[in-house]
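Here the complex is missing a single protein chain, while all its other protein chains stay put.
Up next, chain A:
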Amino acid sequence: MIETRQAPATQPLLRVEHLSTTFDMGNVSVRAVTDVSFDLYPGRVLGIVGESGSGKSVTARSVMRMLRSPGQVREGQVLLDGEDLLAIPEREMQAIRGKKIAMVFQDPQAALNPVMRVGDQIAEALLVHGTSAKEARKRAKALLAQVGIPDVERTIDQFPHEFSGGMRQRVVIAIALANNPTLLIADEPTTALDVTIQAQILRLLAQLRLELGISIIMITHDMGVVAELCDDLVVMYGGRVVEKGPVRDVFASPRHPYTAALLKAVPRLDAKGDEALIAIPGSPPVPLRLPSGCAFHPRCSHAIDKCFNDTPPLSSMGDRRESACWVAAAGGNVEPRPTDEFGRHRRQASGAAPTLRLDNVRTNVASSGGLFSKTPPVYAVDGISLEVFPGETLGLVGESGCGKSTLSRTIMGINDVSEGRIEVSGTDVTSMDLAARNLVAKTIQYVFQDPFASLNPRRTIGQSILEALEVVGVTGAEADNRVVALLIRVGLSEDYVSRYPYELSGGQRQRVGIARALAANPKILICDEPVSALDVSIQAQIISLLEELRDELGLGYLFIAHDLSVVRHISDRVAVMYLGRIVEVGTAEEVYGNPQHPYTVALLSSTPEPKPDQSTEHRVILTGDMPSPARPPSGCRFRTRCPIGPAFRSDREICNRQSPELAATASGQKAACHFAGEASLARG
C-alpha cells in the first residue's frame, strides 16, 4: 500500500454537492443520480463503486459536463478549486476539460483514433490548449516515456493497432496527462484488460499519483481494485450514495448492508475453498423502476418496515464515515445473513473413468489461405492433455489469447483437431464424424460467456430451450413439460417460457443459458467465462447455482475463466494455460497455496484482492505482453516475460533452447518449468 493515506488536507480539490441528474425521455423523467455529494482532496484517490445502473458513470460525466442528451443536471454544485463547473459557460468549460480535469475510458481501443499516429494524438491534446507543434512533440515523447512505453523514438510514430491493449491504455493515460491536469477521472480503466496488464496499469496510476501529485477518481465495480489503489470510497446504489468513508475503515467494518454484502459476495483468493459465497438475491435495480424507500430494501436481509417507504438519508457514522441505512443508523448489524447457503463438499476423484480426456491436442487456427497460397500453421492450442471426471470441476485459467476458448471450441467440434486425440466417455471422437458429433452433443454442453449474445433475440426462452430438447429427440407435450422443469431447476419459473431475452436481466439470461445446456442431460458442461459478463452481486448467484447442479447431477465442469478467485472457489483441480500450453496443473490447494510455475505466481500476485492493508511492494508484476501464437518463442514459451528466466538472468541458457515438460514437482502438482518452485508468492 502506498503511504499517502494520512489525514486529508483541509481544502478539497473537488467538492460535489447534492448532484442530481435526470434523463427526460418523452413523458418520463428517469433519475440516474440523486443527491450525490463527495469531496476529493488533493493527491488522493477516490473510488466510486457500484454495479450497472448505479449511476457511477453518470456522476463522472456530470462532473465533466459531458452528459449525453437527454441527460441533464437538475440540481447541485460541482466545485473545482471553489469554482462551480456547472455555472460557467461552455467555452470556459472546454478550457477546463483536458487542462484541469482529464478522463480515461474503459476501452482504449475505442478511445484512440485508429488512423492517427499515437504521437499526433497526444500532441493534439496539447495543441488545442495552445502549445506550439514542436513543443507538443517533445512533450509527447516525455509523456510516453513517463507512462512506460518502451522505445519512444520509434513508437511515437506508430498507429494504435500496433500497440497491445495494455500499451494502448498507457497511451490513453498519456493523452490524459498531457496538460498536467490536477484531476484524473478513470472510468473502469482496467476492466477490459488481463490481470497481469491490469496490475501494470494500476501500478502506473499509483506511481503517477506519487510523482505528479495528481488526484484520481477511480470508477470501478471491482473491490480488489479499490483496495489496491484508493484512499477513500463512495459506494453507489440505485443512483444514490449509500456509504462513504476511508477505504480501510469501510472494508474493515462496512456500515451499509449493500457494502457488506458486496464484500461477502466476491470469492477470495485465499479462501479455503469450502466457504460458501453469500449471494445477494435479486438483481441491481433499473433506474427507470427504482424501488420505493431505500432502493436496496428488496435485496436486503435486514430490511425493516421503515426501509420500504422512507429513503434513508446519508448520516454520519463516526470519523469521516457516512452511511444511508435506517438499520445502521439505529446501531444494528449489517453483515449479510447467509440465506441460502451452498456449502462446498470437496470430493476426491472417485476413481471413475474420465468423461472427457484430451491427449496432446493441437489446433491450427490459421485460415486456409485459399487456392494459391499456403499459410503457415498457427497452433492456438499446442499439445494440451487434460481429463475431466464426473462430479469434478477442472478450472482452466489464462489470459486472453492463451487459447482457452480455442480449446473449448475444439472439444465441441467447432475447430478441427490438427493432432492428438479427444476421448468422450472412452470413445475416440477426434474425427468429429456424424456419430462422434452426436456423442459429443449428448455428453458435453456449453455455457457461454455472454448470455445475451448466445440467445437468439428473436426467439422466446421456451423456443430456445425446446430447440435443445428437439436435438435429443424430445418433442410434443413431454418437451413442454421438460422446458418448465428445466426453468424451475435453474431458479426461474414457468412465466419465462414466452418471454424474449431482452425482457430478462443478465443473471436470468445466464440461468436460461444453463437450462438450455442441461436440456440434453449432459455429463460435462464447458463453462466459458460464465460469470464475467455479470454484475458482481449476480456472479455469486450463478456460481452457487452451478455448484449446486454439479453436486446434485454429478456433472463434470471444465470451468474456463480469467478471474482467479472465482476459479479457486469452484474448482477441485486447476490448470494454468499460457500461449497454447498448460504450464501448471494440480489441485486448487496445491496450485493456489504453493504455485510452482513463475507464471502462476505472477497471475496470483497480480490479482487485486479486496484487502486494503495488503502490501503491493513485493508483487511479481510481469512486463510486456503475451507473444503471438503465430511466432512463439523458442524453448520455454514464457521465457520472454519470466521474472526468473533468461530475460533477467543471463546464465539461464536452457530456457532459450529447451521447452520444459510438464513434470511432477515437490509439492504435488505438475509444472512445466526448468526451475519450478523458485518463484514464490510474497504475501504481505
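Note that a contact is a pair of C-beta atoms (placed from the backbone, for glycine too) under 8 Å apart; a residue touches a chain by one contact, two chains touch by 3 or more; residues count from 1.
Simple rule for what comes next: contacts and distances are computed from a predicted model.
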| item | value |
| --- | --- |
| Undisplayed chain, where the name is taken from the UniProt record, one of "Two-component system, OmpR family, response regulator", "Succinate--CoA ligase [ADP-forming] subunit beta", "ABC transporter permease subunit" or "Arsenosugar biosynthesis radical SAM protein ArsS" | "ABC transporter permease subunit" |
| Contact residue for the chain not shown (choose from A:A133, A:A252 or A:V286) | A:V286 |
| Among A:Q169, A:T182 or A:Q508, residue touching the chain not depicted | A:Q508 |
| Residue of A:R68, A:R91, A:R458 or A:R631 touching the missing chain in the full complex | A:R458 |
| Touching the absent chain when the full complex is considered, from A:L262, A:V361, A:L492 or A:L549 | A:L492 |
| Absent-chain contact - pick from A:Y258, A:Y379, A:F448 or A:F638 | A:F448 |
| Residue ranges of chain A at the interface with the undisplayed chain | 279, 281-283, 286, 289, 298, 412, 414, 437-438, 440-442, 445-446, 448, 450, 453-459, 467-468, 470-472, 491-493, 495-496, 498-500, 503-505, 507-508, 511, 513, 516, 519-520, 538, 541 |
